[in-house]
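Heads up, the thing below is written out as structure tokens.
Apart from one protein chain that is not included, each protein chain of the complex appears where it belongs.
After this line comes subunit A, so read on.
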Amino acid sequence: MDKHDGRSAGEPGAVRLDDPWYDALAPGWAESAGAADAAGREGDAGEPLTVGGPRDSGIPPGEIYLAVHRSGAFQEVRRRYRSFVVPATLAFLVWYLAYVVAAIAAPGLMARPLVGAFNVAMAAGLGQFATTFLLAWAYMRHARLRRDRAALEIRWETQELTGGNTR
């Protein structure tokens, strides 16, 4: 929670190159302001959130995260995260539990030979390794291509509002 402590040590130069402070607004910021206005919590919600510092953005400090949370940009990042993570987590948990339960409930099926000494149980075990590698790779790729950029933009804009970018 402490915004001033250790930040200079914690930020790598590479991230700063991407500083979206000089970029266009993240998609959906206008919607966010509109949504906040509809909720009746803000005075000058028609202004884009990034204009001005924390003092003249018109959002009370306690509501900055609520406003960001309601913004379309954030909802989109969260939707992308969940649309990958929820089905993938369910899939690998079900597959792993099925593998464990099959070993204790259907040992006969698992013992059926496939090629030589290689049987269903061994194939399923190697399959667990393979799916783990595959899902890990897919997740990292999805996060890198579909989430990182948008999340970083929201991060900088949020910190601009909270005053966290000043050092």
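We adopt the following convention: contacts are C-beta pairs under 8 Å (C-beta built on N, C-alpha and C of every residue); 3 or more make two chains touch, one makes a residue touch a chain; residues count from 1.
As a working rule, contacts and distances are computed from a predicted model.
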{"item": "Chain left out of the displayed complex - its UniProt protein name, from \"Biopolymer transporter ExbD\", \"NADH-quinone oxidoreductase subunit NuoE\", \"Cation acetate symporter\" or \"Phenol 2-monooxygenase P4 subunit\"", "value": "\"Cation acetate symporter\""}
{"item": "Hidden partner interface residues of subunit A, rising order", "value": "1-3, 5-7, 9-12, 15, 62-63, 65-66, 68-70, 74, 77-78, 81, 85, 88-89, 92-93, 96-97, 99-101, 103-105, 107, 110-111, 113, 115-119, 121-122, 125, 128-129, 132-133, 135-137, 139-140, 143-144, 148, 151-152, 154-155, 158-159, 162, 164"}
